[in-house]
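Our next item is chain A:
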Amino acid sequence: MIFFNAETPSWMISPIVVPLTAGLLCFLLSRRTFVIALAAALANLIAVCFLTCQLLVFGPMRCHVGGWLPPLGITLRTDGPAVLMLLMTAVTGLAITLYARGYFTCRISEPRLAGRHQRQQRYFWPLWMLLLAGLNGLFLSNDIFNLYVTLELIGISAASLAALSGKPASQLASFRYLMVSLLGSLTYLLGIVFLYRTCGVLDLDLLRNFTAGGSGMRVGLALMSVGLLLKTALFPLHFWLPPAHANALAPVSAILSALVVKGSFYLLFRFWFEVFASIITTSALNFMGALGAIAVLWGAVQAMRQQRLKLMVAYSTVSQLGYLFIAFPLSKVADGVQVWSIVIFMALAHACAKSAMFMAAGTVFLHLGHDRIKDLNGIRSSLPITVFAYGIAGVSLMGLPPSGGFIGKWMLLTSSLASLEWWWALVVMAGSLLASIYVFRVMSRFFVIPEGFSLKKSEPLSPLLEWPALVLALISLFLGLAAPRLLHILATGNTALAQVFPGGLP
Partner candidate 1 sequence: MITTLLYSLTGLILFGMGLFTLITHSHPLRKILAVNVMSTGVFLILVATAYIPLGQGEVDPVPHAMVLTGIVVSVSVTALALILACRVQETSNLALLKRKEQAKTTKEVAG
Partner candidate 2 sequence: MTYSILTLFDILLVLTLLWLGRRLLGTEDIFKAVVLFISFGLLMALAWVRMRAPDVALAEAALGAGLTGPLFLSALSRMNRTRKGERRLDSDENRGKEHEQDQEQAQTT
């Protein structure tokens, strides 16, 4: 037991092993699966909080699995960004777990479709727990091939979850999602092959120190980036996202939109700004920024034109993912920690706000039986908490102060003005304007009381359906106030960043 004081890095494996075991148990036992999943989500949150404290006290850590050192063994590591992403996953994951319970209980109480919903609930828990384990593994891993395995774990469970609703549209979307995700992982694997051929190592730290890479390394990075971009759904490669996210069950949409897309993005960002930062050229950064800018505008315009609430929220995801890529070209002037903080802030705020929004949309769907935007009149009177949650999440998406989205966009604006590349600032403002249009278009429907509408009290919904969304929305709103603390966490882990950008790139 002497191995288990606060300093041991072995604690790092708990966010992976706990959901993994819970997933196995959820599949094995057919009863009490919710209790197991809830216990695992809670334990995961506690473990991640512990890892955060460990990071703040002892600094970044490395855990060598099996005691084998890097060239051969697999290394896990914590640093600021990884811990913040883990925190995001744990908090959002806990809320989604609670919401999913409310959702399934509500659906099963309809006798007509009870069988189908029992099937959905039966398989939702193991799939979700294994997905959580995969995500945590992705954020912690420090080995490119191990990352490939976690990507596959995430891809397969996400596609199965997306198909869970059983509707033809969702199954078709899920098939396409599976194919795209497979293509993405294969391209990533081809990139690994090129890297291994050039460098002969798989560990990220060793790859970073490998300077004589040349064209093999560059092509490997390009292939891996294309694979990850497919999974992240950046603009020209986003075609699979809206149908897959909009046709899934509400908790599944929240998981896919808030967490799964962030996993591959985090990886991409880490490759570009930490591991292979020395071979990234300015034109590549500008190219990514341009794609991001198009995604922001195009996604927002598409979101405005949608007739269904969930599709609108899904297109808004395409738009919001674009902001993350606009940060790429700004690294020319901003220092490393600033770019990391822009991206992490946007990602955290978007994860909380978007999952709250999908939960609210799901509750509206459960309440009305449809989500056509033009028929949403008067929901405010029957679902006040849900409407409130939707509004607050919308505020964060628009980027009004003091939300986390505001901090991210503010940093984007200042660094784009500092770099004298004002067009990025223009795109950010236009994106916010369009976001406010599509959010308020739905909001105004909620508050319209149609003629002949009686304020009769409908039967109250389970609190599990409404409160998780509200709490997440509030977190995304007050994320801006916690900014200094989060920046502190980010900076403690990033000792390496100072070396990467000694005064910015030329």
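Please note the rule applied: a contact is a pair of C-beta atoms (placed from the backbone, for glycine too) under 8 Å apart; a residue touches a chain by one contact, two chains touch by 3 or more; residues count from 1.
Behind the choice of candidates: all candidates are chains of the complex that A comes from, given by their letters.
Bear in mind that the values here come from a model prediction, so they are computed numbers and not experimental data.
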- Message: Using the contact rule from the top, which of the candidates 1 or 2 touches chain A in this complex?
- Response: 1
- Query: For the complex, which residues does chain A have touching candidate 1?
  - Reply: 72, 145, 149, 152, 156, 159-160, 163, 166-168, 171-172, 174-175, 178-179, 182-183, 186, 189-190, 192-193, 196-197, 202
